[in-house]
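Just below is one structure, and these are the notes that go with it.
One protein chain omitted, others in place.
Here the chain labels run A, B and C in written order, and each chain numbers its own residues starting at 1.
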């Protein structure tokens, strides 16, 4: 029986549309409702919206910051961890997750998806990425279903 | 008023004497009693002993692992974060802390002390390191006093 | 007048077809003929083929290895630099380049393309990646033309 907390990294653009912000917030809320720790890059855009959602549902949020200052974190991060290694921290955002949820984003998000697949993490596609190896989901409810199945397996392992 | 949780990185050797293990456990307990999150390298020796101490006092523990597998973590880690960057993660163990407590250790611990001083983190010396810039402490009680002073300042900032 | 040597990172899969191997070798040869230093990830597949091509034309080759041992490098690497940070070194393979040439590959190559675009490096597409922001090239000769134009600008800067 696994004792470690299950972590879900939510990845997505730092500049996003209001629609994506709403989606990110719903995903963060869902992560907290699944009793998982939300991990993200700690900055703005999808990272802030997802962390806000998780906090609204009483969850715990971790921000893996690229720089060295905790004050770089968005307002919804409980535990700010400055990695100091710049965008190379994307490898860590991916590897730190038991499950990754990918929202729309740009090259940074794409690199995190790649690392997730390299490190064998399940990567749920809520951003129309359609990269081979990702797990497609139409909406937050479908993502929740997939996550619950994966959690069940992780807890039995 | 600061909303982020305060993190304390406890650093020390991966191969330690029973005396250092007892010290590490007491430090971990103290970290939890101070209502801080314990951060460490997630592996054995002082890392495991400190995490064990924190858990015994109801604290939360984070392990910044060098590799890519969560199963590398010791049994007292709540949130395992595989950094994938090997010993370069020592920079992160240091930068992720609001306060660092250094126990006896070897070159790895020494590198973390150096990073702590480079990044301007307060580094409490419980390992007879006597490196310029560290804050000396004779025992866990003295370390606790210094930590409480620093926490007071952090919460006012 | 720029005094630094110009570096070209050749990126591509570690498991490749004979056709891609031939392509990689031709690209490596071209890099050396352009009087540029070839940078790559130092391992097998496209990295080895490109380095072999560069050596055949008298070029200098650098391998940015993921691990800590110089002996991990393929046989055509002149200067082996163990980065010790695993696949996070992909950020560095991209940033270390003045120009990137992308061959067919998998997630690792894709992450390097993303980093190249994040860091504003010109990324020439010889692998049918068709990612927005890349510079398309039909074959090695077209790639050579694009590279010569970029080199001209770099030397004037």
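The criterion applied here is as follows: contacts are C-beta pairs under 8 Å (C-beta built on N, C-alpha and C of every residue); 3 or more make two chains touch, one makes a residue touch a chain.
Source: prediction; values computed, not measured.
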item: Options A:44, A:86 or A:133, residue touching the unrepresented chain; value: A:86
item: Which residue of C:91, C:113, C:134 or C:147 touches the chain not shown here; value: C:91
item: Which of C:31, C:73 or C:143 contacts the chain that the document leaves out; value: C:73
item: Residues from subunit A at the interface with the omitted partner, ascending; value: 68, 84-88
item: On subunit B, residues whose C-beta touches the chain left out of the figure; value: 85-92, 107-108, 110-111, 114-115, 117-119, 133
item: Interface with the unshown chain - residue positions in subunit C; value: 3-5, 7, 37, 39, 62, 64, 68, 70, 73, 75, 77-85, 88, 91-92, 95-96, 98, 119
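Throughout what follows, only the chains that are shown with their structure count from here on.
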item: Per-chain CA centroid nearest to the all-protein CA mean; value: A
item: Distance between the centres, which are taken as Cα means, of subunit C and subunit B, whole angstrom; value: 40
item: Whole-Å gap between the CA centroids of subunit A and subunit B; value: 26
item: Rounded Å distance, subunit A centre to subunit C centre (Cα mean); value: 31
item: For subunit C, residues that touch 2 or more chains besides their own; value: 85-88
